[in-house]
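All protein chains of the complex are present and in place, except for one that has been dropped.
For chain A:
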Amino acid sequence: MRADLELIKDWVEPGKRVLDLCCGDGELMHYLQAEKKTTGYGLEIGPENITECIRKGVNVIEKDIEEGLASIKDNTFDTVIMTQAIQIMMRPDEIVDEMLRIGKECIVTFPNFGHWRARGYLAFRGKMPVSKFLPYTWYNTPNTHFCTFKDFERLCVERNIYIMERTVVDNEHQHRWWIHLWPNMLGEIAIYRITK
């Protein structure tokens, strides 16, 4: 199980109605269904991922999130989750607004572009960072809207979004005590639990 998913599960209460945006192969939903007896759906556009969700018994709906979530009514879900996908959205701010409209609370995870390695790469090599963790080059990356933890939290302040919980981990999704000394410099992945 992907480690960020391991961390998310503690923030989802048993029996809740969950929507997982860009749910991939349904790993998280499958786990939540089995362990937390949650209901709900994953949204996904990758054909292989969709088939894999169905094979696992995860309810999956083929839907391009970029086309909007307007067909889903307000507060339909207890928790709306989006892992490692906010940075590939055309308008991350609008997606966050929509998530908070259709869900009572949301869990968002994304890579931190303010991590020291990314900063160092740009500062010393003068090039957009490429690493094992961020493997794309600037012209073919799906990550069109990288942000840092500070950027995200600034968005939350501007939009009156309340951050219920936050955790910061390294790229192996491990908590390290020293990350918390300077999260925006030392943390690689952020996991936010937010509500309105």
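Keep this in mind: contacts are C-beta pairs under 8 Å (C-beta built on N, C-alpha and C of every residue); 3 or more make two chains touch, one makes a residue touch a chain; residues count from 1.
Just so we're on the same page, contacts and distances are computed from a predicted model.
Within the choices "2-oxoacid:acceptor oxidoreductase subunit alpha", "Glycine/betaine ABC transporter substrate-binding protein", "Homoserine O-succinyltransferase" or "Cbb3-type cytochrome c oxidase subunit", the name that UniProt assigns to the complex's undisplayed chain is "Homoserine O-succinyltransferase".
Touching the chain that is not shown, out of A:Ile54, A:Leu122 or A:Ile163: A:Ile54 (per the contact rule at the top).
Residue A:Ser71 is the one among A:Ser71, A:Asn140 or A:Asn160 that touches the chain missing from this view. When the whole complex is considered, the residue among A:Arg17, A:His145 or A:Arg166 that touches the unshown chain is A:Arg17.
For chain A, the list of residues touching the undisplayed chain reads 17, 39, 41, 47, 50-55, 57, 59-63, 71-73, 76.
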